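Here the complex is missing a single protein chain, while all its other protein chains stay put.
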Amino acid sequence: MAKLSLKKLTKSYGKVEVLHGIDLEVDDGEFVVFVGPSGCGKSTSLRMIAGLEEITSGEIWIGGRKVNDLEPKDRDIAMVFQNYAIYPHMSVRKNIAFGLWNAPLSKAEKAARIEEVARILDMSELLERKPSQLSGGQRQRVAIGRAMVRNPAVFLFDEPLSNLDAQLRTQMRLEIKKLHQQVGNTIIFVTHDQVEAMTLADRIVIMKDGHIQQVGTPEDVFHAPANTFVAQFIGAPSMNMLNVTGAGDEISLSSGIKMQPGRQTQTGQPLLLGVRPDDLSVDDQNPIVTGKVVVREPLGSETLIYVSGPQGEIVAKVPGKSGVKVGDEVKLGATPEALHFFDTETGDALV
Amino acid sequence: MTAVSDTSELPSVKAETVLSARSRKPANLGQILRWLLLFLGGLLMIAPITYMISTSLKWPHEIYNVNLIPEEPTIENYTYVLEDGRFYLWFVNSIIIAVITTVSNLFFDSLVGYTLCKFRFPGRYIVFIAILSTLMIPTEMLVIPWYMMSQSFGWLDSYWGIMFPGLMTAFGTFLMKQFFESVPDDFLEAARIDGLNEFQIWWKIAMPLVKPALAALAIFVFLGNWTAFLWPLIVTNSVEMYTVPVGLSGFGDEVDVAWELIMTGAAISTLPTLVVFLIFQRFIIRGVVMAGLKG
Amino acid sequence: MSAYKRLSIRQKQIVWAWLFLAIPTLFYGLIRFYPTGTAFVISFQDWNLLGERTWTGLSNYQKLWNDPVFWKVFRNTFAYLIIGTPVSLVISFVIAYHLDKTRFMHGFLRMLYFLPFMTSAVAMAWVWRWFYQPVPIGLFNNFLASAGIPQIAFLNSTTNALPAVLAPAVWAGLGFQVIIFMAGLRAIPGSYYEAAKIDGVGWWTVLTRITLPLLKPTIVFIVVFSSIGFLRIFDHVFNMTTNNPGGPLNATKPLVLMIYETAFSSFDMGYAAAQTVVLFLILLLVSLLQLWILKGDNS
Partner (left out) sequence: MSRYMKRMALSGLTALATLFGSSAMAVEIEYWQYFFDARVDAMEQLIEKFEEANPDITVKMTHFPYADYRTKVAAAIPAGEGPDVVQLFYGWLNDYIEAGLIQPLPQDAFDPAVIDAEFFPMVQAMKRDGSYYALPTAVRSLALFYNTRLFDEAGIENPPATLDELVETAKKLAKVDGAGNLTQVGITTGMTAQDHHWWREVLVRQFGGDPYSDDYKTVNYTGDAGLDALNFYVGLEKDHKVTQSGFMDEPQAAFKGGRAGMHIDGSFRIGSLNKVRGLKWGVAELPAGPDGTKSNYSSYWVNGITTKAEGEKYDAAVKFLQYLTSDEAMQLWLDVVGELPAKPSVGLIEENASDPTFGPFIKGLEYANTTKFANESAQRQAMVDMVARIDIEGQDPAESLAAAAAEEQKVLDEYYKK
């Protein structure tokens, strides 16, 4: 178990730089999730940590060792692939045993390790099967088992749940989390699914276009997004964004409404006001948005309403029993703490 | 194939699905007709082979008669060919040569095909085109340089001399390259992380995944070497080193060819290839199925 | 070893790649390219195989250009390609398509179709030659004669001989193509067919809109290799026409047979080498063209 640090890590394919200097410190035993849209560089970073991709510049340190030029097998890591990469011609036992290829263990010790891992993953009875006789979830478990048996300093997961159906995904997510709590290794987990990121991570690394946008706990990135990208990427439905203009301790919305955000703004400064659908309440005393409900999506305990007004369309999450109907005029407001302000130009959050 | 007992646990085994998806309804008239036509077609396909066997059972004076059943069937030709002690030697020579060449091709063609498919290195495209271009030169043009080479290295009239030109083929390399395309890189990377070196990755992971293609290649190479004629003829000096086709050509001379003996020899020498085919054919079908299942 | 450890991932890949290629490179260099290079050199020389080689510049190529036999042979070679490839493609597909839908004694039927691929070309050429003879020994003409139809001169004809010689070549190669096609057919996921069944489309539409497009890689593979095969056709032609190699008035002579005769009957190695170079260029051109099409297919 060890710390992992990335220092000014870059990656270029020919003349095209796709990763622009990533700096990150991961603590021992931490569960870090890389999240971002496809092409953001998260998988590339992971593969560079694994040693499958060459490092263009920068350094990677695992457990106090610079591993830039080490073979994957010498980096003290294990990896779980998106499509599991379970060898179809070998039994589950052999697949798991492959994780111990280079381990300086006796046959008996290896066998014991395999049994142990199978027990933890609850698949002792599957050991003699071939992968083609396993369900998707079981295959996933084998892939994890193969990684676990190595007992590495760092676990690397490359979108391991994306091939599973929704129900199984939730279930496996839980299992991975439990597993982490049980074994306590450092985990780097790559996904494009923000829910997965939120539910699993100790810390989330949000990436876009080869840059880290923000690093923080799920609460941090949800409640204090560093910029509009993070704000909109994390949370579902996405954060509503409104164009506003600053005027001292007051701002004016395009709808003409004026309100006090509880902070100072420069007069005439164009700003983006972000507010999460969850933070909006109907019939607020100090509405920031008014409009007609055009679409209603009941989710059971909550209902999403899409409100169209002079400021455009925004979405709000209201209690399931609120009784708002399509066509209703609603006034939506939020507490000042729930409002986020961003620079229109840079998209950075204004603190 | 052993049946999978617990079919409820088979959500995504596509190959099986494909096979069982094909109609397994009770036969209707159309299917019976289809079967009959295919059977007739098959009989037409083997008609020349039937005549080969028929001729091998005829006396020389009868071989030009059209009748399929010999008037006086005889196994004299078989006795003659098989009693000729040399035939066994040729047979053994041919088997040794075909087997070793096949193994060599399976090894090297896949190694090169794999390298060309899965590695990125300077010169890769040139190597591929260069190897492919060797398909373009007919053997007839190469035998003289080969002979001179064999002579200066002392390979004449030896197994090695007969085998060396066929130890690797561009056809096999290309075939294997195509099949390795369908092996996902993840498998190889997983093995890399597990600590296998590149050779082990190829041998332990990639090769088993293309087993069926290897079977197809095996049949192909075996057949090719079993029937090779020109080079074995040129490179051998002694009757004891002949292969079956070279030996059989001795049944013809300046003015005459003993066709009934050629037919007999051909009939006998088809047997090993038939065995090889029967052993490997099921892998071919299965193999390409797996390869075709790529993403 | 430590030097190796200092290499980057990419450099290690290069090291491994060339390590794997080391023996094959040596092999191809020595056993294929060196003789090929020799052939190119000899094409500019005069050599009767037994005596000295003398430089003659381009005269072998000039001779080739002015040789009516060469142009006849050139046309024949392309005739084999242009007739043989599509015919064998269509027949083998039809057989494979129906064989694929047949379960009863499937393995046996498949073997019937594959058997010709395994039998000696020399023996089979004789049987076919014999089938083609006129009355009283020719099987085909006996049928015709008993039906009161005039005989057909199959081999002793300048027009019929080429297709007659091509037929056994197609016949012998059919089994291999059928197997490849069946493998390709098996690889098409059944769900496509199920979807089509639900949509209620006819078999023709299924064939042309689903089966054939999805079979494209298989078809391309077969086309590439059967083209090379037909451009290099030799065994069947040679054995079918041993007493008059290349048929009456060169009606069936392909380029490889001309090369063989020039080299080993006339011992004009320089001229044979020039023909080889031409064949090489044709084959390379055709193959690269097809590979190019294959590539365009993938993107």
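Points to keep in mind about this one:
Should a chain be cited, it is by its letter among A, B and C, assigned in written order, with residues numbered from 1 in that chain.
The working rule: a residue touches a chain if its C-beta (ideal position, glycine included) is under 8 Å from a C-beta of that chain, and two chains touch if they have at least 3 such contacts.
Everything quoted here is computed from the prediction, not taken from an experiment.
Shown chains touched by the missing chain in the whole complex: B, C.
Of the options B:Val112, B:Val143 or B:Ala191, the residue whose C-beta touches the omitted chain is B:Val143. Across the entire complex, the residue among C:Ser8, C:Gln62, C:Thr158 or C:Thr208 in touch with the chain not shown is C:Thr158.
Although one chain is not drawn, the whole complex shows that of B:Asn28, B:Thr50 or B:Asn237 it is B:Asn237 that touches it.
Of the candidate positions C:Tyr113, C:Trp130, C:Phe225 or C:Phe280, contact with the unshown chain belongs to C:Trp130.
Subunit B meets the missing chain through residues 59-61, 64, 83-86, 143-144, 147-148, 151-152, 156, 230, 233-234, 237-240, 246, 249-250, 252-256. In the full complex, subunit C touches the omitted chain through residues 48-51, 129-130, 133-137, 141, 145, 148, 150-151, 153, 155-158, 243-244, 248-249, 261, 264-267.
Definition applied: only the chains that are shown with their structure count from here on.
Counted as hops between touching chains, the shortest connection from subunit B to subunit C is 1. Averaging C-alpha coordinates per chain and comparing to subunit C, the farthest chain turns out to be A. Centroids built from CA atoms put subunit C at 16 Å from subunit B.
Computed centre separation for the pair subunit A/subunit C is 56 angstrom, with centres defined by C-alpha atoms.
Annotation for subunit A: residues 51-52, 71 touch two or more other chains. Of all residues in subunit C, those touching 2 or more other chains are 10, listed in ascending order. On subunit B, the positions that touch subunit A within their shared complex are 4, 6, 9-13, 16, 184, 186-187, 189-196, 205, 208-209, 211, 290. Contact residues of subunit C toward subunit B in the complex are 10, 13-14, 16-18, 20-21, 23-25, 27-28, 30-36, 38-39, 49, 95, 98-105, 107, 109-124, 126-128, 130-131, 136-137, 139, 142, 168, 171, 174-176, 179-180, 182-184, 186-191, 193-194, 221, 225, 228, 232, 234, 256, 259-260, 263-264, 269, 272-273, 276, 279-280, 283-284, 287-288, 291. Subunit A meets subunit B in the complex at residues 50-52, 71-73, 77-79, 81-85, 87-90, 98-99, 101-102, 132-136, 138, 146, 150.
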